[in-house]
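Apart from one protein chain that is not included, each protein chain of the complex appears where it belongs.
Here is chain A:
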Amino acid sequence: MSTAELEQAKTSAKLPPHPERATMEGRNKILGLWLFIGAETVMFACFFGTYLALKGSNLDGPTTQELYQIPMVAISTLILLVSSLTSVLGVLGMHQNNYKKMMLWFGVTVLLGFSFLGLEIYEFVEYVHAGHTFAGSAFGSAFYTLLGTHGAHVLFGVLWISGLLVQVWRRGMSLDMAPKFFSASLYWHFIDVIWVFIFTVVYLMGKV
């Protein structure tokens, strides 16, 4: 695609098919985000390893079996999985040049993200009341570090997507915005996948 065509595409309402890969900048952004996800995977793997090594060291605090409430965590999981789906619907809206649809679904993603965070905070408060604290035992430190890092990623994700929504709301959709939405949704899927591992390795395996 030539520069002139790109300039035109930037201003017109209709974006080219796969707008996120239409520019070199967009392709770089998506590749860069994939690479970043690779690095993040390794970091989370380290926190998972630390957690697995220390999860039996609960000292006076409750054990994993006593602590975890699967029903509530299952609801959190459901919320996060659905939010991944809604972000896909948002990207679909972008590909159909239907920006109302895109904004709507990304908006729903943000709401679901916030409700997940709310549930997680509620869960942590419960745990602290049950005597499971950050400084109480090695298990507590490892648990809150792993879950907290994930939660911080969720928080960053919802703020990021909210920022993008404000940008489109104020300035309208453009070719620059396409790779931003696409990579935000990639990042969101990644957070979701990490949560699937947390659900399995921390909660389900903590129950057996």
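Just so it is clear, contacts are C-beta pairs under 8 Å (C-beta built on N, C-alpha and C of every residue); 3 or more make two chains touch, one makes a residue touch a chain; residues count from 1.
FYI, contacts and distances are computed from a predicted model.
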Chain excluded from display, named as in UniProt, from "Monosaccharide ABC transporter ATP-binding protein, CUT2 family", "ATPase AAA", "Cytochrome c oxidase subunit 1" or "Heme exporter protein B": "Cytochrome c oxidase subunit 1"
Per the touch definition above, residue among A:N97, A:S115 or A:S141 touching the missing chain: A:S141
Residues from chain A at the interface with the omitted partner, ascending: 3, 24, 27-28, 31-32, 35-36, 38-40, 42-43, 46-47, 49-50, 53-54, 56-59, 134-142, 145, 149, 156, 159-160, 163-164, 166-167, 176, 180
